[in-house]
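One protein chain omitted, others in place.
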Amino acid sequence: MERKKITKGFWIKLVSVPVLMFFFAYAMVPIYDVLCDLTGFNGKTGTVETEKQYQINEEREVTVSFFASTSSGFPVQFAPKVTSMEVIPGKFYNMSYIAKNTTDEVIFGQAIPSVAPTDAALHFKKLECFCFVKQEFQPGEEVEMALRFVVEPEMAEWIKDVSLSYNFYKLDS
Amino acid sequence: MSSTTAAAAHDDHHHGPEKGLLRWVKTTNHKDIGTLYLWFSFAMLLVGGAFAMGIRSELLQPGLQLFEPQFYNQLTTMHGLIMVFGAIMPAFVGLANWLIPMMVGAPDMALPRMNNWSFWILPFAGTILLSTFFMEGGAPAFGWTFYAPLSTTFAPDSTDFFIFAIHLLGFSSIMGAINIIATVLNMKAPEMRLMDMPLFVWTWLITSFLLIGAMPVLAGAVTMMLTDRNFGTAFFDATGGGDPVMFQHIFWFFGHPEVYIMILPAFGIISHIIPTFARKPLFGYSSMVYATASIAFLSYIVWAHHMFLTGMPVAGELYFMYATMLIAVPTGVKVFNWVATMWKGSMSFETPMLWALSFVFLFTIGGFSGLMLGIAPADIQYHDTYFVVAHFHYVLVTGALWGIIAAVFYWLPKWTGKMYNERLAKVHFWIAMISVNVTFFPQHFIGLAGMPRRIPDYALQFADFNFISSIGSFAFGLSFLLFTYILVDCIRNGKPAVARPWESAKGLEWTLAAPVAYHTFDEPPTRAEILAESQHS
């Protein structure tokens, strides 16, 4: 019997697999972001556009604690105004962070939020946040940066403590 | 008719092998290329083993006697990289090259010239990788798993060469896998159906699909590292909007299939050896094929069991725990089938059988620690300790490496036409068997006692088992010198072997003369010949 001849179609199909998988690796980047937004994986918080009305249970209380970190080379003091607050899920709250530029140069920075536990991140929504935009700090300036947030009632009942942390890092401009 | 006589006149369009060293550079012959891969992987095994001797020497006693911590981290990193990419993977590719064409009745691989390139990339890539030791900042020191940002922002200059070497190694593997798939699906004897194929061919076919799916993802990950390091991207840097945990997702999406890439061919080898020396057909041929395919499929959906402690939500942890535990089922089926093959057989214990039986025993122990590791809450205490180190050395050394060594003793008479020294080989087996367990079994205890991995020095309560483990490792290392002697002695002085030295061996390769002719199966085998040699009774 004659040996099989390998068709061009076979090669195309075969070689396309590693090629597509290479691009899949890159596709994993946006897929990861989408999945994080959908599920709150890795503490990625979400935003809310307006002051939504939620079903509020006045009996339920959650303690939200606030933390601040700065990256190496970011010469701005950064701390929460209060270390924690009791919130009722569904209500909007204001809070702020204080930042002080102790150098004599203008410093630009970006804050990245992170929420723990991961199951809470999905339901921690910010209406206004200084982390939405790049911040500019004048030399010697101390500023109060505002944050308005809500912990959605859809968040699992077992979560009693939520922590929000910001990490500020330096931008060149 | 297959060319069964070595002295037969060659076809007019074939030439014999070239003379001299250039033969090895230019060869497109699957047997030569198989030999090149095997010798290369053996050399890399010795290099990686030397690094291991360094590691275990430092860990012999508490305190730092030999190395600075950063150099120690380079040793552990390079030990892992060399063993995975330089020793185990090329050895299996070498076995594939030698055996697959003969086992399916094909004259050679589908793409003989690409086959040559696939091999010759390896010494080039290996040299680049090893040369990083001599660069400023030293060799990669971030573990063979090279997590960001330790491997991006905080890594030495040599990292870019490391990335280049990984690209080359991956490219070689992908080309090899393409060659194997094309060969098996298209060039097997026309009268050979898929379910007539021997298990080694099946496991390698499935492994090749794992390779073409997983290796490109590794290439993507290291390319992202490269641009993060040099071109201002921030895939893995939180300060740029990236995420170091995403690196781990991408890496382990490759990494978990990778470890199955390193074991499935060994499963195939064991499925050849046990039936031969039990003088009984392989039990459950079909379920062995389906089990292998299930393991391969499952290997793609369990990756985050390496990431239980990264901050995963509960649902994710539960899913990955269940999926991981599930892999035990098809793996267990294979082990049971091997035992059922032995059962009521008529066993003899030549060297290949000793290695194969020892594989079943010790790999299964590695599988047990793997099952324990998959239990996510328990992993809290196991993760990144020597318990994990013990697990993967059991499955990779007494699993993958044992399979390779078993294959070498089993098919060496076919490749060389000579018998190795059986008595000496048995002595070697027992030294290796005992010393490997003295080396790795105590590591379970050290891990449970709380010693993390990748540390050059440790608290005194870990001293005793570390001492025992190191002594075992020195004996194990030395045993490879004996192994080298046995191989060289066989090739030079071995007694002539018959075509089928193992009386109950089945497979088309055993119908060929020993040593095999340079070109074989110019004419495909007949259906009768195929059926006579089939494992699928």
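A and B label the chains in the order they appear, each numbered from 1.
Throughout what follows, contacts are C-beta pairs under 8 Å (C-beta built on N, C-alpha and C of every residue); 3 or more make two chains touch, one makes a residue touch a chain.
In this section, contacts and distances are computed from a predicted model.
*Asks:* Assign the chain not included in the display its UniProt protein name, restricting the answer to "3-oxoacyl-ACP synthase", "Multiple sugar transport system substrate-binding protein", "Cytochrome c oxidase subunit 2" or "Electron transfer flavoprotein subunit beta".
*Replies:* This omitted chain is identified in its UniProt record as "Cytochrome c oxidase subunit 2".
*Asks:* Who does the absent chain touch among those shown?
*Replies:* Within the full complex, the chain left out of view touches A, B.
*Asks:* Could you tell which one of B:G176, B:P456, B:G494 or B:G507 touches the chain left off the display?
*Replies:* B:P456
*Asks:* May I ask which residue of A:L14, A:M28 or A:I112 touches the chain that does not appear here?
*Replies:* A:I112
*Asks:* With the missing chain put back, one of B:M342, B:A499, B:L512 or B:I530 would touch it. Which one?
*Replies:* Going through B:M342, B:A499, B:L512 or B:I530 one by one, B:M342 is the residue touching the chain not shown.
*Asks:* Decide which residue listed in B:N73, B:N97 or B:S208 touches the omitted chain of the complex.
*Replies:* B:N73
*Asks:* Touch as defined at the start, partner being the missing chain; which of B:P244, B:G417 or B:G507 qualifies?
*Replies:* B:P244
*Asks:* Please pick, from B:I471, B:I491 or B:L531, the residue that touches the omitted chain in the full complex.
*Replies:* Within the whole complex, the residue contacting the unshown chain is B:I471.
*Asks:* Could you please point out the chain A residues that touch the chain left off the display?
*Replies:* Listed in rising order, the touching residues are 42-43, 63, 65, 67, 69-75, 77, 83-84, 102-103, 112, 114-117, 119, 158, 160-161, 163, 165, 167.
*Asks:* So which bits of chain B touch the chain we can't see?
*Replies:* 61-65, 69-70, 73, 136-137, 141-143, 147, 149-150, 153-154, 156, 237-239, 243-245, 278-287, 309-311, 313-314, 317-318, 321-322, 325-326, 328-329, 332-333, 335-336, 339-348, 357, 360-361, 364-365, 368, 371-372, 375-378, 380-381, 383-385, 445, 448-450, 452-465, 467, 471, 537
Keep in mind that, in the parts below, only the chains that are shown with their structure count from here on.
*Asks:* I'd like the Å distance between the centres of chain A and chain B, where a centre is the mean of that chain's Cα atoms.
*Replies:* Once rounded, the distance between the two centres reads 41 Å.
*Asks:* Given the complex with chain B, which residues does chain A contribute to the contact?
*Replies:* Listed in rising order, the residues of chain A that touch chain B are 1-6, 10-11, 14-15, 17-19, 21-26, 28-29, 32, 39-43, 71, 110, 112, 116-119, 167, 169.
*Asks:* With touch defined as at the start, can you tell me which chain B residues reach chain A in the complex?
*Replies:* Interface residues on chain B, with respect to chain A: 110, 174, 178, 181-182, 185-187, 190-191, 212-221, 224, 235, 238-239, 241, 243, 245-246, 249-250, 253, 310-314, 316, 524.
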